[in-house]
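Step one of this worksheet: look at the structure below.
Note that one protein chain is taken out, while the other chains of the complex remain in position.
Let's look at chain A:
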Amino acid sequence: MSPSFARARRKEMLLAYALLLPSLVFLAIFTYWPILRSVWFSLHDVLLGDPDIYWLGAENYLRLLDDRLFWKVLGNTAFYTLTTIPLSIAVALLLAVALDSKLRGMAIYRSAFFYPVMIPSVAAGMVWVFLYAPGYGPINEALTTLGLPRLDWLYDSQWALPAIVIMSIWKYSGYFMLILLAALKLVPSDLYEAARLDGVSGWHRLLHITIPLVSPTLYFVIIIGTLHSYQIFDYVYVMTQGGPADSTNVLTFYIYQNGFQYQDIGYASALANALLVFVLGLIGLVALTLGRKVHYLGER
């Protein structure tokens, strides 16, 4: 390596760091520092509203193991994640394939399916509280018309969480659909033509051409979906407040309850760190399994 080349390279590095600095400062102040602080707090007795903190060591983490509700909440979060993501992505993919045509009026359909994404989540939650109302709610009316039994939905500890899952699928599918639709546009149409000439059925075209070729996008959507789903808070807050019988209490809501309702910032921090591990684990799992199956067009 010649000295002039090394100098140029060093200059380039300096420029790169200079350009990164503003966002690094932001991340440091608003992301990394709070994470470190929450680790520090999780080792202390910290009361919201009181500047004094007391060293506890691992006590907050030992409380986690003994906390019946924590395990229930973890289970609820996992149930929500593992149902919402596959179902909403499946719906999104089917919608995207169906809407990926050059028929007239497609823009209207696309907008229609994307519309739920644009509704503020608090407003959507309140609308769904009405839709799910046991006495006069349209969903129960529809069930009766179909000859099915009526449900208590948000008032029933068996059905409250599935009810929120159904609503989330409605809310998120449109968003995933839009991303997948963009990916579909990039699939070369000659592949479909060749397949059609060889007499490959629509289902097999989906399975063997579409899905492999949009798999990088699918992978992205799964990661985004995972992030979305553990962040669920607004619907729980608006629709059920974690009830009935804790059946819809999820990690973010439980952290909020402990930190702000019970002023127990130390324990809330321990929970937040548990959530961090949960999410990293989940993303790691996705990366190690699905991530390996992703096909990239071109050289990779």
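Heads up, the rule we're going with is that a residue touches a chain if its C-beta (ideal position, glycine included) is under 8 Å from a C-beta of that chain, and two chains touch if they have at least 3 such contacts; residues count from 1.
Methods note: contacts and distances are computed from a predicted model.
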item: UniProt protein name of the chain not shown, from "RNA polymerase, sigma subunit, ECF family", "Quinol oxidase subunit 2", "ABC transporter substrate-binding protein" or "Succinate dehydrogenase / fumarate reductase cytochrome b subunit"; value: "ABC transporter substrate-binding protein"
item: Which of A:Pro34, A:Pro162, A:Gly243 or A:Gly291 contacts the chain that the document leaves out; value: A:Gly243
item: Among A:Pro3, A:Pro22, A:Gly49 or A:Gly147, residue touching the chain not depicted; value: A:Gly49
item: Residue of A:Leu14, A:Leu69, A:Ala98 or A:Leu206 touching the missing chain in the full complex; value: A:Leu69
item: Residue numbers in chain A that touch the chain omitted from display; value: 44-56, 68-69, 135-136, 144, 149-150, 152, 155-157, 241, 243-246, 257, 260-264
